[in-house]
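Below is one structure. I have some questions about it.
All protein chains but one are shown in place.
Letters A and B name the chains as they come in the text, with residue numbers starting at 1 for each one.
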Amino acid sequence: MNAEVVLFYAFAVLALLSAGMVIASRSPINSALSLVATFFFLAGTYVLLLAHTIAVLQVLVYAGAIMVLFLFVIMLLNLTETEGERAKVTFGRVAGALAAVSLFALLALVVMGVKGAPTAMATAELARFGTLAALGQTLYTEWLLPFEAVSLLLLVAIVGAVVVAKARI
Amino acid sequence: MSRTVFILVSIFLVIPALLAGVMMGAYALGGWLDGVWFPGAHRLTNILVLMLVFVMVLASLLTLAERKWSALMQNRIGPNRADLFGRPVPAGIGHFIADALKMLTKEDFRPAKANTFLYNLGPLLAFAPVFALFAVVPAGPTLEVFGKTVDMVVATPDFGLLFIFAIASLAVYGTSLAGWSSNNKFALLGGVRAASQMISYEVALGLSLVGLMMAFSTVQLPAFVGEALGTGQFRYLWGNDAAMGLRPGFDVGLPAWGIFLQPVAFVLFFAAAFAETKRAPFDMPEGESEIIGYFVEYSGMKFGMFMLSEFMEIVILSGVMVVLFFGGYHLPIGEEWLRGTELMRSYPLLLGAVLGMVFWLKVLTLCYLQLVVRWTFPRFRYDQVQKLGWKMLLPVGLVNVFVTGALVLWDPSLRLLALSGLLVIAVVLALTMAAPGEAPAEAHGEGHGHAHGDTTALPPSHAHATGHAQVHALNAHTAVPQKLETPERTPVAASH
Partner (left out) sequence: MEPSPLAPYLPLAVALLLAGVLAVAVMLLASVLGPRRPSAVKSLAFEAGNEPVGSARQRFAVKFYVVALLFIVFDVEAVFLYPWAVNFQQLGWFGYAEMAVFAATLVVGLIYVWKKGALEWEH
């Protein structure tokens, strides 16, 4: 067992533990902080997969931006620890559970479909894999349309943010 | 008189010698460790020297420098009473040790209504990310020391600058958790203001540097600096270096530094990063005179960690600005000549000492600039901060990206970009020079204690500068009226 495998298991176990804490902890703020920790350990796993850029963007966007919004909402809406009321079975919840299960099944199928270890790469190829330059090269040539579509998605998000708060600003 | 001599000698002899000495030691230590352990082990000594010795010590000394400098600007003497074993210490340096001891031995206090876990987590999350930031900043050239290749940087990940953005964005947690967990209304207000301000300026912070990334096609800090001649900022835009085949000998020219290529980006980045450090004029989260800040309930070392992280941010921000805009460890002119001299080629350690010293002197200059800014400008109002971030820095940053892009594509040698940059600098200088003289209206400064509150009673020369004048009047009230000519020194120890 080499160092990379040890590190992988360390990150994986820690990520699972902190993800469990997100659900288990009573206080919403502790949940949010556990989620930040989860993102961090996931970033570590990404580095082990040579997806360095994704790792740093994970920290930058998820831990540094999205979770800040979560924390904002929790702190400023004054969400406190509440005894969760007994969950009622509603149509929405059943549908959500089904969707979650089928997503998981789909992911499992995809992962199991991967045959054997990934093909070995030459050192020169490895050095370029996952770098910011390589990512940009792919994104801005092959995936042009999805990239431009993201701008529309972001525009919708901006409009949504304003509309939601409109009465108060 | 003797004080002036003392200051001049420290600035021009003692500090450079100290910096050069420590840097030479760092290279020697790194080379030695590489030899006895494994190649690359010098990165560990780099962590030790750069992050623990330089950043931490400079940050702690800056706490003192800030007090001394503000005293100088307000015509006071500043801290001068901490004696060491009954002997006076020059420049109040004893205070920096006394402060550390005091903070460590103060009561470890916790308000009854605070959430213990989050209350303790706050200072940790404010301190740790900032401490790790310097890891990607190169402080010296790569050299052959004792037959080993030694560089002066902790890590060179592919994502370089993005590491700084990502880790710096985590500092928001420290301030907002501190503000919320203390269960104090002032602290909460400070925490919310801090978090909101920090995220507002983070966008401009990232956006401002995109132009430089385009010009140099990289995000790695060593690549911005340029290791080999002709790369990064280690070349001349116009000059007589060997690459241009002109006269050999002492090389002179205009270096391709970021400040000449992207002066607008420099101003944007400096403003945004300054807001991230939450220092005046961006100090609404701490506003000492009204809400005290998100750390109001913290005492002793826990408060010290917030304070220290602020000063570490100053050093790190200076380091990043030096790397991006001021050529890193490179000399503006004559470095090629220096590297070619017999002495430097036979003793690479000496070259490391000189260039390392150059880097840290630039850093110190920018630290000084930040202290000046902090003690010169009055605090913004909160709406002004938000307006500046969203309505000024963000649009200007976007425009800068596309203007820079067009100029870089037009002329990949970057000369056109530099011309536009120089033009901007010239325009800004001209506007500054030509600005209507508000200063003369204030010129009868010294005993300027009379209130300027009633604007209608003022002569016309004052009328246009009223806002300014009120600020000065305020300062005049709080500052000590005349300079105390005799240095006061009360012995702390009885033996004195």
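Quick note on the criterion: contacts are C-beta pairs under 8 Å (C-beta built on N, C-alpha and C of every residue); 3 or more make two chains touch, one makes a residue touch a chain.
Fair warning: this is a prediction, and the values are worked out from it, not measured in the lab.
Considering B:A59, B:A98 or B:V192, the position touching the chain not shown turns out to be B:V192 (whole complex). In the complete complex, the hidden chain is touched by one of B:P129, B:P255, B:G352 or B:G421, namely B:P129.
Checked against the full complex, the candidates B:I47, B:L229 or B:M344 give a single residue touching the omitted chain, namely B:I47. Residue B:L207 is the one among B:A98, B:L118, B:L207 or B:V225 that touches the chain not shown. Residues of chain B that touch the chain left out of view are 40, 43-44, 46-47, 51, 103-113, 120, 123-124, 127-129, 131-132, 135-136, 154-158, 162-163, 182-188, 192, 196, 199-200, 202-203, 206-207, 210-211, 213-214, 217-219, 292, 296-297, 300-302, 304-305, 382-383, 386-387, 390-391, 394-395, 398, 401-402, 405-406, 408-409, 412. Although one chain is not displayed, chain A still touches it through residues 4, 47-48, 50, 52-53, 57, 60-61, 64-66, 68-69, 72-73, 76-78, 80, 123, 126-127, 129, 132-133, 135-137, 139-141, 144, 147-148, 150-152, 154-155, 157-162, 165-166, 168-169.
By our rule, only the chains that are shown with their structure count from here on.
If you average the Cα atoms of chain A and of chain B, the two centres end up 34 Å apart.
Partner chain B is touched in their complex by these residues of chain A: 29-30, 33, 36, 52-53, 56-57, 59-60, 63-65, 68, 71-72, 75-76, 130-132. Listing the residues of chain B that touch chain A in their complex gives 117-118, 121, 157-159, 162-163, 165-167, 169-170, 172-173, 176-177, 180, 191-192, 195, 199, 202, 219.
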